[in-house]
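Take this structure first; my questions come after.
Part of the complex only, each chain left as placed.
For clarity, chains are labelled A and B in written order, and residue numbers in each chain start from 1.
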Amino acid sequence: MQRFINDPDLVVEDTVKGFVKAHSDIVRLAENPRVVVSKDAPVAGKVGVVTGGGSGHEPAFIGYTGRNMLDAVAVGELFSSPTAKSFYDAIKEAHGGKGVVVLYGNYAGDNMNVKMATKLAAKEGIEVATVVANDDVCSAPPEEREKRRGVAGEILMWKVGGAKAAQGASLGEVRATAQKAIDNCRSIGVGLGPCTLPAVGHPNFQIEPGKMEVGIGHHGEPGVRVESLKTADAVAKDMVKIVLDDHDLPAGTEVAVLVSGLGATPLNELYILHDTIESEIALRGLKIAKVWIGNYFTSLEMVGATLTVMALDDELKTLLDVEARCTIIL
Amino acid sequence: MQTFDNASAGSIVRSMAERIVENRAYLSEIDGKIGDGDHGVNMAKGFGMAAERLKGKDASLAQSLDTLGTVLMTEIGGSMGPLYGVMFTEFAETIEGADKIDAAAYSKMLHAGLAGIQSIGSAKVGDKTLLDTLVPAVEAFDKATADGRPFDKALEALVAAAETGRDSTINLVAKIGRASRLGERSLGVLDAGATSCAIILKELAVGAQTRLVDAVG
């Protein structure tokens, strides 16, 4: 394991400490050291926006904390949901009197812990609404969309939800708009190499050299097929096809495109993928209004990439344009 | 009637933690096959922390289970934090205040834990989760006592059923959790939670068995 770590059991602690030191102009740590809070939060009279999830996806989730985006983030162990208590503490930190929306991803642990946190908050009189992201196309067939995992589309949901809340919308409005944001997203991941949880010490799955895993999840969850590694062009075409076949959009629809590396894929390869991704999307008659390419939602040192396509309407476009002040700029 | 003493059985939880910590790599390896490979790490961290807190304290079984449940719930997160957290705190609540634990109390305890798990997760038997261990184990225990068999034999039946249940997950297609999208590819592999659950139930059962005394029924 060629890694910069101290104690394999303290990877998350050390990460959060370094993060909060580096970005003390934007974030602070709550009393609960597993909750990162925007320096601005709570904003009186604004709906609080919260997320949380397992660590190892940096810059997600903590990197999106900041003005006009997330007010507070609950931090879990590597690839493990935060505790109900951390979600609850994040909700309290974000609460500015108008309730809190929790925008999170569809994983068993997160579902349970958010549910428990919501109950705890209700007892304290804090109104909580939730939106659960399920943009990962390959994680369940269309007729079971409610089972799909949340992946990089979450970032766009946070951006939209954070901007809507910043505009003074009500809890119900923020929830509905964030829900629309994620409903409009579809994502796909392709894995070329595994990752290792430091406390485990060896890769937790294998991808044979010369193979790739299509539809891989953000924790290495197996995809829909393993096949021979193809050219970037062919991979990009497959990715666009899987995403857009699931997301039948009328020609002329404007879309936002997010291509994220999974942690150990050099940026230049994301551009190589994007070259074809953009052409393929255009071939389907869609109009690309916004593009982000980079390591936005990773899986430790996994080799691979994800594509997220979000269909836009005027409201979403406007909200995506609202500038947020986070450590990672969208 | 066979019973065991609540006050002096706290060390069962510590041995349970030892077993889980010993199986850290094994449980992660199983989870890695069709999940995300962290089950052993999560479990060992939580159970290890609880054992640390219990060290040197002369806690009863009920108190020890409560400490374990609380640590899991507040410190561990993941799926296991809430699921096992609820299970152990329900276990603890049920036997709290009982001096002696008999088969009826043991059964009540198991049912409360199971209900707790079912109230927050939405898995069913056959979904390839820890319920495939827990549910048949509880049923076997109840059946044995209903058949008039003594507490120690019922515990034996429970352990056997737990292990059979655990092994049954090899032939199940995952229906819930990270592995659920694998379909056929989840066949042939144990479920991690089912495996840790069998360890837990066995350690609890063996701990009770060795402490059983015959009270005048």
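Heads up, the rule we're going with is that contacts are C-beta pairs under 8 Å (C-beta built on N, C-alpha and C of every residue); 3 or more make two chains touch, one makes a residue touch a chain.
Computed from a predicted model, the values in this text were never measured in an experiment.
> Stoichiometry of the whole complex?
A x2, B x2
Operating definition for what follows: only the chains that are shown with their structure count from here on.
> Whole-Å distance, chain A centre to chain B centre, using C-alpha means?
Taking the mean C-alpha position of each chain, the two centres sit 33 Å apart.
> So in the complex, the part of chain A that touches chain B is made up of which residues?
Chain A reaches chain B through residues 9, 54, 76-86, 107-109, 112-113, 115-116, 138-140, 147, 149, 197, 199-200, 204-205, 217, 219-222, 224.
> Spell out the part of chain B that touches chain A in their complex, as residue ranges.
Within the complex, chain B touches chain A at residues 25, 28, 31-38, 40-42, 45, 73-83, 120-121, 176-182, 185.
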